[in-house]
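In this view, the complex is presented without one of its protein chains, the others remaining in place.
Note that the chains are named A and B in the order they appear, and that numbering of residues resets to 1 at the start of each chain.
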Amino acid sequence: MPFILRRLGFYVVAAWVALTVNFFLPRWVPGNAVEAIMSKFPSLQPAAYHALEAMLGVGNGGSIWHQYGSYLVDVLHLNFGISSSEYPAHVSTLLAQTIPWTLVLVGTATVIAFFLGTLLGILAGWRHGGWLERLLPGLMFLQAIPYFFLALLLLYLLAVNVHIFPMGQGYAGGLIPGWNWSFISSAFFHSLLPAFTIVITSVAGWMLQMRNVMITTIGEDYVLAAQAKGLRNRRVIFSYAARNALLPQLQGFGLALGFVVSGAIVMEIVFSYPGIGLLLLNSVTSDDYPLTQAIFLVITFAVLIANLIVDLVIVAVDPRVRTREAA
Amino acid sequence: MTTDLSGPVPVPAGQAGHGRFAGEPVLSIRDLSVVYRTMAGDVRAVDQVSMDLNAGEIVGLVGESGSGKSTLAYGATRLLRAPAVITGGSVLYQGRRMDTPIDVLQLSAGQLAGLRWQEIAIVFQSAMNALNPVMSVHNQLTDVIRTHLRVPRAEATEKAAGLLDMVGIPRTRLRSYPHELSGGMRQRIMIAMALATDPEVVIMDEPTTALDVVVQREILGQILELKDRLGFAVLFITHDLSLLLELADRIAVMYAGELMEIGTATEIHHEPAHPYTKRLLHSFPALHGPRKELAGIPGTPPDLHSPPPGCPFLPRCTEGTDACSHIDVRLARVTSSADPEHMTACPFVLPDRPDAATSGSALSIRPSTEELTS
Partner (left out) sequence: MATAPPLPINVELPALEETPPRQLGRWRRLPLKAKAGVVLLGFFVLVAIIGPLVAPYDPGFQNPSPALSMAAPSAAHLLGTTQSGQDVLSQLLSGIRLTLELALLVGVIAGALSVIVGVASAFLGGVWDELLSLLTNVFLVIPALPLLIVLLGYLPHTGQTATILVLALLGWPWGARVIRAQTLSIRNRDFIAASRESGERGWRIIAFEIVPNEVSLIAANFVNTVLYAIGASVALAFIGVTNLSSWSLGTMLYWAQSQQALQFGAWWWFVPPGLAVALMGTSLVLLNTGIDELGNPRLRDANQRARINGRRLLPTDPTPVLSATLPAGRQSPVMAFMRSFSRSAYVSDRAQRLSAPKPSEGQR
């Protein structure tokens, strides 16, 4: 338990750093940037205008610490301000519309890729020198491809040339989002190619990492002891070798989450998938700072929460972690 | 006719020790050779070593690092990993539950799995490394019990608790993980684990090297007591000869992959028949008796990639001559010894033997070797 509390404390610190960077950045940059932001808003209600001023630190809305405090309160209430590109929509509304799409797609695909990659890695580490080894150069190539490039290729090959998959979007045009079969099936169908892209590019990484850890773990004495005990191969591989190799693998997963999410988001742009990635593209090209900032915060918080979940899994799997902190 | 070892080996009712007496060899290694195949060439880690292990006795295997003692033991049970290859010899095992001996080197993987632990168990050197860090003590004890003895979970747990009682560890420790235990406790659990399926032979690979002297004493005492109670034989591997002089019944001395001398502990202690053994005996101080000068053995063991011809100890031996580099070093009986099985590989300590180089046939060649040369 103390371990989890320490990790939680760390994530709170990290979140605070992200918030603070977000807050102080526009204030450190020469004033021109702020006025440029302000000029993008066509016509604002006075209240909203003041709110925006407060958020960006224009004018004399109180001491800087006062502004900081109200900024933090706003964030806690999930009030990220008003978007300038989609004016007058609230940023939080836009986020609420797009987050579920990204969460379902990227979340599911990443978990699938992790499981698949880890399993393949166990096999590859065990059967060292087997046919899986021949795949290694190809896998390394896959790992080096930027997510979005593979997306472009797959889209070109499978959607443009041969019309197997849809060209993009989250669902077929003309359908109304809702809990009906036609919508859900269309959404599922449209998510296949993006999910496939995520799985293919990330499986290689997980597999390579697990393979290396397995090879190191197999050299440990307790695996030899398990062999000497005459246990079944399956038990030696999974309960002795893989179970120990899983720990560094999980830690690596936590660290890599940031990269996975970043890559997946950029990939959404290629598919015009209605997730956060597309929103990010729009907000960047139209210089919508409130929206850009908010997206950054949301993504960061999501990654922190995911890291916390991974830490919980590690505590469940590794008994040494529990007692080390209690000692 | 070999015994089927794919399942648990049944003990015929009322026939403990059928066909065998205590004192008969339970493990018989004959001319075992192990080679490591590396990119830089082949390394002869063990070179035609022969030795016997009798029921209920403790045989100590002593040598420097790299002398091949661990390789011999692991090779005999075929636990060595690539790039090791066994290139010759046989390892005959006959436990009390078996009619005829079987050659471990001829077994298939399935038969070997049946032999492992149930007949021949191993206590590894560092219990911290040899125990699975993420499995509880209970699980590590019961998985081997259930694999070999096919008993239900409750019974396996009870047996595991009984094992802990046997080595003097409180039963509550079943729930513990290895990192929560002290070094001595871990080693005792390793020993308990080794005895879980009542083996005939227990190979102990430097079990007390990683422990401090006080705990060492306790563990050794425990081992002796258990051996007397359960009747298993022990192959005790160590680099500490002084330990073996007190503990072992017989001692085998290895150097550079070859067996230099083998005999009872008393004979080795008082009438060593090999220069290497003599130097080893002089390397540690005795607690009683006159003070003598401590001497190490200058030099280093030979490079096993390209072993020099003849006796491997020659470069460091004070009694060697040119003839030593021409002989084929094989064990021969020490006729002057009180122990009829006292063997040595050095021709110089056999006073009634002429120069080995000039009359090779005078070497008491073992029958198996003679047949091979024809």
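We adopt the following convention: contacts are C-beta pairs under 8 Å (C-beta built on N, C-alpha and C of every residue); 3 or more make two chains touch, one makes a residue touch a chain.
Keep in mind the model is a prediction, meaning the values are calculated, not measured.
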Would you mind listing the shown chains in contact with the chain that isn't displayed?
A, B
Of A:Val91, A:Ala242, A:Ile299 or A:Ile314, the residue in touch with the unshown chain:
A:Ile299
Thinking of the whole complex, not just what is shown, which of A:Val75, A:Ala195, A:Val261 or A:Ile314 touches the missing chain?
A:Val261
Residues of subunit A (touch criterion as defined above) contacting the omitted chain
10-11, 13-14, 17-18, 21-22, 25-26, 29-30, 32-33, 126-130, 133, 136-137, 140-141, 143-146, 148-149, 152-153, 155-156, 160-161, 167, 208, 212, 215-216, 218-219, 223, 227, 233, 236, 255, 257-259, 261-263, 265-266, 269-270, 280-281, 284-285, 287, 289, 292-293, 295-296, 299-300, 303-304, 307
By the contact definition given up top, give the residues of subunit B that touch the hidden chain.
25, 28, 30, 33-35, 37-42, 47-48, 74-75, 78-90, 92, 101, 103, 105-109, 112, 326-328, 330, 357-361, 363, 365, 368-369, 371-373
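By definition in this document, only the chains that are shown with their structure count from here on.
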Whole-Å distance, subunit A centre to subunit B centre, using C-alpha means?
55
Which residues of subunit A touch subunit B in the complex?
220-222, 224-232, 235, 239-240, 243-244, 247, 317-320, 323
In the complex with subunit A, residue positions of subunit B that touch it
77, 79, 81, 112-118, 121-122, 124-126, 129-136, 143-144, 147-148, 177, 179-180, 193
